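Below: one structure, written as structure tokens.
A single protein chain has been removed from this complex, and every other one stays in its place.
On to chain A.
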């Protein structure tokens, strides 16, 4: 079975050395077609009735991945030589192809031609790597043709002219992707086909046709070698380009080499860089460092007004006034901030974008191809030029577009249509856009995931009760306090007065890890999703609904499994002892914050539950004041509450979310539980614990806050979190909202708190600035956050209940999980914010309102206001 074949490879590792690798050729690699009599068809992926089997060339896979993801393209054989080439060129595309190949709904089969004895091709003398790979593809196509006999037509799809010619000469039927898609007779698919970029023939023709019209707009990017040497010598500076959210013609590059941000004004200086690209920047001479004045977004829009009227040449934009700052004339005000221009792009951050087409009249002969400008919803992205054959369908739709290229001759990047989401302005469509933009998976759970759920209806079994590690706490008076209408209750509390005068306080958290086992599909899915996402009108769960709302939810009057942290506290709220245990509880009441608050306030009520609440509230207040004493910050963020119409799901009213004492009480105990758990897991697993830290903000980050404060004559002390907290408390102006505004500004200056793996940092860096706690983690919401699930596993391992799953031994894997959680967490926040914004807009669409507002910030092209009544 083994055919050994040794081949020689040269690699460059500083110096050239010869490497010899074995390469085994096999006769047990099957063709994957179920119609084949010779091969083992147990692993076959192609359809039994396939009339045509497609073989793709590398450049087709690289450029047309969006098309391949469309279900219309099926019965495809991916050759391993193609996959290898794709992997070397573009990892993102490779991952997408791999996902296609493993998707059981699609019929993509991977044929390891490089290891098959009949299709392996040895490099010939004077043959380039590319030619050799092309030949390998043709040999494989030929093998398929003779192997399957006439049972199916083998079609080689290649956009390489030379390859196609040779293939046809060798008797293989070959077509370009365009002609193949045309033969399918699906006009909507044609839009997905990426137009060949400049290196192909078509471009030359175009250039011949209208040489006068082609004009260079952007300066050429420097070659990579020059950039690297320039970076070395300090002429260029490397950094990530971030475009100003409010003004897409202004961007910043944070550069380590000069320790300051470089400002880049105008598209010409940005030189085709997108937001998020890693770029190399050259500083402009100092006399050109000036603030942008005249330019505003509105101007720019006017300037481009006539662009789309010229049919089929969207890049015929006016080039006369080159939005360069220099033409405005007054360059007297030299700014201290360095400005620069992009000389090269080191790494592109292109992905697909949501948005809509710029409104334009339909071209006379509809049905033909038309060029259109796509406007991304994200204002930081420039307009994108696309070809479409279904213009009339797309004009009032939200669509997704991917960027293909941006050459120096065109004002706008060119891209292609990927898919339609729905009508513009429709609430569902816009919500969908929010989800896509934040990379949130809102698909229903797969059947494999649902198979991991325990059978319903579920109840606590006698086994659970008999389990020695599980303590029976059903006789305790446990209750939960949550927002009204909350269905995923993951925490409950109890508080019992002990005879000694101390209190036994317990925090009971839903025992999610009892149902979510490490390594199961359910666990993988949850770790991918990372967190539940709360939009205004819906919730996207991290775990399937039965777990979220029933089995794990600590509802009242049912027995539920929990993970408990139980303290003994003195009346002064000092913790004497802490105990952690798995438990069975039975909640006696699921209160809302309002109910809990009402109970505490009503002095006539003397029932045990209310007494417990009051005791806890006293303890919580003491803990809180102690925490603030240590320097914890109370920051404000604008939280909004909508009243939603139950029928139409349209917002009826907006108001600020009110925070009551009951909220603070629950929060206080959750914080205490998290801190206790962080201590415990770090003690046992000092290298692989998942903790949460909040880095102290640097002075530069607080600069905007200080500047604003100084503008209103306020002096803030930011030397420590305690000092900042105190000076924030003192910052009371005449305006009742002044303090809140200052706090919101302070919040915006802070860095985000992040999850991390304890082995990656040194203990002083574990500090949580906002809470003024040396250690912190997330333990209390395992239903909606995956971090808590991990912490639950760590805690149960530290108690010796379960073994530690193997991923904890792999620090890099844990770090990547932590990174994913941070990413998902941030996206979830952005999505909720965007959803709130969206609903605010829907609300005001029908109700023009006059109300008072505060100006927060003045920019060159507008100002930002805060409307206290509606919190935005």
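Some notes on this structure:
Just so we're on the same page, a contact is a pair of C-beta atoms (placed from the backbone, for glycine too) under 8 Å apart; a residue touches a chain by one contact, two chains touch by 3 or more; residues count from 1.
One rule holds in what follows: contacts and distances are computed from a predicted model.
This figure omits one chain of the complex; the name its UniProt record holds, of "Exosome complex component RRP41 homolog", "Mitochondrial ribosomal protein S17", "Protein kinase domain-containing protein" or "Cytochrome B pre-mRNA-processing protein 6", is "Exosome complex component RRP41 homolog".
Remark: the omitted chain is touched by one listed residue; of A:19, A:446, A:528 or A:698 this is A:19.
Touch with the chain that is not drawn comes from one residue among A:64, A:80 or A:758, which is A:80. Contact with the chain that does not appear here is found for just one residue of A:93, A:112, A:575 or A:609, A:112. Only one of A:98, A:348 or A:545 touches the absent chain when the whole complex is considered: A:98. Annotation for chain A: contacts to the undisplayed chain at residues 2, 4, 6, 17-26, 80, 98, 101-102, 110, 112, 114-115, 806, 809.
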